[in-house]
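Heads up, one of the protein chains got dropped from this complex, but the rest are sitting where they should.
Residue numbering begins at 1 within each chain, and the chains themselves are lettered A, B, C, D and E in the order written.
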Amino acid sequence: MPEIKRPSGRMADALRQVEIVTGFSRHAEGSALIRMGGTEVLCAASVEGRVPGFLRGAGQGWVTAEYGMLPRATHTRGDREAARGKQSGRTQEIQRLIGRSLRAVVDRTALGEMTITLDCDVLNADGGTRCAAITGAWVALALAIRTLRKANVIATDPLIGQVAAVSCGVFGGVPVLDLDYAEDSNAEADANFVLTGTGGIVEIQATAERATFEEATFGTLLGLARKGTAELFTAQRAALDAA
Amino acid sequence: MPEIKRPSGRMADALRQVEIVTGFSRHAEGSALIRMGGTEVLCAASVEGRVPGFLRGAGQGWVTAEYGMLPRATHTRGDREAARGKQSGRTQEIQRLIGRSLRAVVDRTALGEMTITLDCDVLNADGGTRCAAITGAWVALALAIRTLRKANVIATDPLIGQVAAVSCGVFGGVPVLDLDYAEDSNAEADANFVLTGTGGIVEIQATAERATFEEATFGTLLGLARKGTAELFTAQRAALDAA
Amino acid sequence: MPEIKRPSGRMADALRQVEIVTGFSRHAEGSALIRMGGTEVLCAASVEGRVPGFLRGAGQGWVTAEYGMLPRATHTRGDREAARGKQSGRTQEIQRLIGRSLRAVVDRTALGEMTITLDCDVLNADGGTRCAAITGAWVALALAIRTLRKANVIATDPLIGQVAAVSCGVFGGVPVLDLDYAEDSNAEADANFVLTGTGGIVEIQATAERATFEEATFGTLLGLARKGTAELFTAQRAALDAA
Amino acid sequence: MPEIKRPSGRMADALRQVEIVTGFSRHAEGSALIRMGGTEVLCAASVEGRVPGFLRGAGQGWVTAEYGMLPRATHTRGDREAARGKQSGRTQEIQRLIGRSLRAVVDRTALGEMTITLDCDVLNADGGTRCAAITGAWVALALAIRTLRKANVIATDPLIGQVAAVSCGVFGGVPVLDLDYAEDSNAEADANFVLTGTGGIVEIQATAERATFEEATFGTLLGLARKGTAELFTAQRAALDAA
Amino acid sequence: MPEIKRPSGRMADALRQVEIVTGFSRHAEGSALIRMGGTEVLCAASVEGRVPGFLRGAGQGWVTAEYGMLPRATHTRGDREAARGKQSGRTQEIQRLIGRSLRAVVDRTALGEMTITLDCDVLNADGGTRCAAITGAWVALALAIRTLRKANVIATDPLIGQVAAVSCGVFGGVPVLDLDYAEDSNAEADANFVLTGTGGIVEIQATAERATFEEATFGTLLGLARKGTAELFTAQRAALDAA
Partner (left out) sequence: MPEIKRPSGRMADALRQVEIVTGFSRHAEGSALIRMGGTEVLCAASVEGRVPGFLRGAGQGWVTAEYGMLPRATHTRGDREAARGKQSGRTQEIQRLIGRSLRAVVDRTALGEMTITLDCDVLNADGGTRCAAITGAWVALALAIRTLRKANVIATDPLIGQVAAVSCGVFGGVPVLDLDYAEDSNAEADANFVLTGTGGIVEIQATAERATFEEATFGTLLGLARKGTAELFTAQRAALDAA
């Protein structure tokens, strides 16, 4: 790794401190409060015994997500989306991404005609909230499925893999892992990687903010993401074991 | 107090366990996470150096509140208001009540042309969320004002009193203090009292749910509320002292 | 009663002139145009042979209300809520209150699986519109039930009592009955009382606008409300008898 | 006129009974409650000392209208537009028509940079509400202008003519004047005519509902409209004289 | 025809050049791109095997229309209605008119329980878009019905006539046919005529923009409309023959 001065003092390939607390949402079938440095996202899984219209009678379940941010999760207060009367394009983009990411590791036939909704609400924001949401939501989902399995509601485990996400970017000319807000708002490029526990790519969203970036840079970012998600997979499993 | 079997096993005049943690919202000028038994509300105060249109040029500040509930704060998942595109009547009623309650103890001239918004978001709900929001929001407000005073933004302390709220009700024929969800959903009558540290009444909202109630009952409920808010005032001051 | 100079010249314990005209809404199953001084509210009851989803199959009826104000019912024109695209928090709060108040005197099992909706539209506003709406809506409801009974649609009378409402407040330091707009906008405290014909309390909403108020004051206000609603019950019965 | 059996028993060229009561809306600068048979529309004029953005600085005033219908003005209760969150296409079409019709008889330069808004709210509906609204709104507008003139706010009278409207149609094969609901819902053709006191045509909206209609028929309908509006002009002047 | 200087140099009774191209919308059951001078409207017919709620079980079909305008169809960019969150009153008025006009020439019993929706989207606007939409939509409708007939979905032809529309107006004191934008925005009067192939009147919308107009003028405008629609009927049939 090249020399670099990150605002946080972290090494270029260092994740922020990760903490996953389960059971925060008392009523949810599964929940995880994930902290990645100053970013804190509460993920709660809700199970419903029916599926959306387009799946009715198809013998398959559905996994979906909603995303929100408390108005004062950020440096300056943002509008409350409920008061403004609509979700922003950013919010919708993020919740669609979370849903797709989780569905990549769920056998929806094994799930049966049930819907699991993951509510991901940002309590404190310091960059990387969508990635933290994906990583935390997977834990909440796994716990909800554990609840269903214990209750003998589903026979076969529908969870066929682990999924986690991390953002990487080019900051001060150097590729770095797990951007915080100070970096994110000044990065030349920014990429979110959603990867599985077996190394598969679920989703990549790479954006050059001020310039464009080269293919080689992209490769370096992907390498960082593999390192970061490996640590996240470990944290997810530890949280599940402790729950 | 008469014999009664409360679902929680509490005495008729016993509050639930109260805990107020400050500083949860890292970016807010003041914040308090209040827990009253299984109810948990995050209150964050945001300061803005301007006032709504109807106060412009009047040399007075404004204190207002917004209220929300995470979709899975409740036993069964509720719709996300942002997704549904509007706040419910209940939400609007509650946030108006919180704002009025806080304004009762603020000297808005001393505050000057500034707006303080209290975001009260329910993370876990077990009855009494609007009362917990008022009690916690007062702490967040006090901390925000402390921040402004330390920064010498305001010369005179605009906080002229303490305010707290508690719900009382008639459950199983007996007046009880601080209804939880199991009681609230089966109470014959339900009253929210917003009182000040000096014993003044700020707001009373009393509703007979299934029948009507007598004046004497109402008096008993008010007495319970006085006892309960006295304990809440102590908890508020302790939280401020520790912050 | 202490000496006081009310803007209207009324005694402290005097209601405004009350008039209830039935049948104004030609198509409604029951209707009442209530005038309390300069406040004029048209209340129309509509019967529908089905209930909302949450009551389906429960063998019970539903009574609900909607509230509106013509844009120029007030001193200066207000926005038309339909044009603005949503009902204000105040509107929703009021219509929820009207519905709850009426349900307190209806045996919903006797009503059967029917919904009665009370539309309360303010034609002219001079303070106390929500109280006038409750008092008038009860008459419209009673007439609609009379219509249903005459048509032998329901066997048992579901109307188990009378309900009326009045606002009291502290004006110029003196507790007064039935605030008009000139008083309401300058009152130190303002309380709406919803009472039944047999003296039960259905709902109390008391708010200190600029300061707080004492328990004794509250008692005086309740006494005034009892006197005022007694007169309103008489006016309601007279309107029904004349219809 | 040919023999015809109108549901109301009226002659083919007979208007319904017309009554125009002024001053119903106490706070409005001008108001008129118009009754045409069972149709009853409250028209209130509100004056504001500014113009919409597109006219700012143009030295001209603006006259506009809003239209609404109380939910139970009709045989069966309709949705409240404020609750549904938007005005229907029909509502918008009607309020645009009312505004255009009134502007045809206003010298907007003489009016100066002021806006007059006519709120037309249907209290009871029995067909022809948009026409009644135009006829009544003209009276409310004239009264508002009289108020402004008396207060010496405007020097020259901006009201340069009278405008009224009536619907005609083909019912049972016969052209008839002033359709009521029973006729309107079964008419083969339906035309709204907005005419001025000097015989000019302001607006014609003719629609064949089930078939098409011939040019000659159209001529007959226009003749009936001339007769009807002549009577309406007289009623308008009488209402103004009595006010 | 009197001497007149039209901005386009056209004779007073001359239509703009008309062109109707079928099949532009590849997936639609029928489509027509109509050009009238600089106005260009894409009309697409969609067939659905069910009817709106109010017609369910009535053994009748439904024909309806939606209208839109690309934001930059006009001289200066207009707001995108989808982004603004609602359709304007003008849009709703126009799409209701298109639907009514087409239903005048459809035997809805012969159509059976099917809905045909005509989407009319303005790609380029130079005046007369609603009339062009009606004329083009009829062709799209006829093609969709041809598709249904070829597939033996309907036994009897539900299309019982031709319908077309044209706007006429008084420009520079002279009645002219087929107003373009330069004329429309300066016309003294403006009338849209919807006529059938057999000479029946379906709908007339005549508006005096700055003054009023006389009955004789109206007659002249109708005459021009008859001439114009005759040419449009020919163009429609030619488009169908070529399809």
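In the analysis below, a contact is a pair of C-beta atoms (placed from the backbone, for glycine too) under 8 Å apart; a residue touches a chain by one contact, two chains touch by 3 or more.
Not measured: the values here are computed from a predicted model.
Colleague: For the full complex, can you list every visible chain touched by the one that's not shown?
Modeller: Counted over the whole complex, the chain not pictured touches A, E.
Colleague: Quick one: which of E:60, E:124 or E:147 touches the chain that's been left out?
Modeller: Looking across E:60, E:124 or E:147, the contact with the absent chain belongs to E:124.
Colleague: Kindly state which of the options E:46, E:129 or E:162 is in contact with the chain not pictured.
Modeller: Checking the options E:46, E:129 or E:162, the one contacting the hidden chain is E:46.
Colleague: From the list A:13, A:48, A:113 or A:203, pick the residue that touches the absent chain.
Modeller: Answer from the full complex: A:203 touches the omitted chain.
Colleague: From the list E:25, E:101, E:205 or E:229, pick the residue that touches the absent chain.
Modeller: Candidates E:25, E:101, E:205 or E:229; residue touching the omitted chain: E:25.
Colleague: Using the touch rule from the top, list residues of subunit A that touch the missing partner.
Modeller: Residues 86-90, 92-93, 95-96, 100, 104, 191, 196, 198-208, 211-215, 218, 222 of subunit A touch the chain absent from view.
Colleague: Residues of subunit E in contact with the chain that isn't shown?
Modeller: So the residues of subunit E touching the unseen chain are 24-28, 31, 38, 42, 44, 46, 48, 66, 68, 70-77, 80-83, 85-87, 91, 117, 119, 121, 123-126.
Just so we're on the same page, only the chains that are shown with their structure count from here on.
Colleague: Which chain has its Cα centroid closest to the overall Cα centroid?
Modeller: Of all chains shown, the one whose C-alpha centre lies nearest the global C-alpha mean is C.
Colleague: For the homomeric pair subunit C and subunit D, should the interface be classed as same or different, according to whether the shared residue numbers exceed half of all numbers used?
Modeller: Both copies touch with mostly the same residues.
Colleague: Roughly how far is subunit A from subunit E, going centre to centre by Cα mean, in whole Å?
Modeller: Taking the average C-alpha coordinate of subunit A and of subunit E, the gap between them is 51 Å.
Colleague: Express in whole angstrom the distance between the two chain centres, defined as the mean CA positions of subunit B and subunit C.
Modeller: About 28 Å separates the centre of subunit B from that of subunit C.
Colleague: Specify, in ascending order, the residues of subunit B that touch 2 or more different other chains.
Modeller: 86-87
Colleague: If every chain is a node and each touching pair gets an edge, what shape is that graph: line, ring, star, complete or other?
Modeller: line
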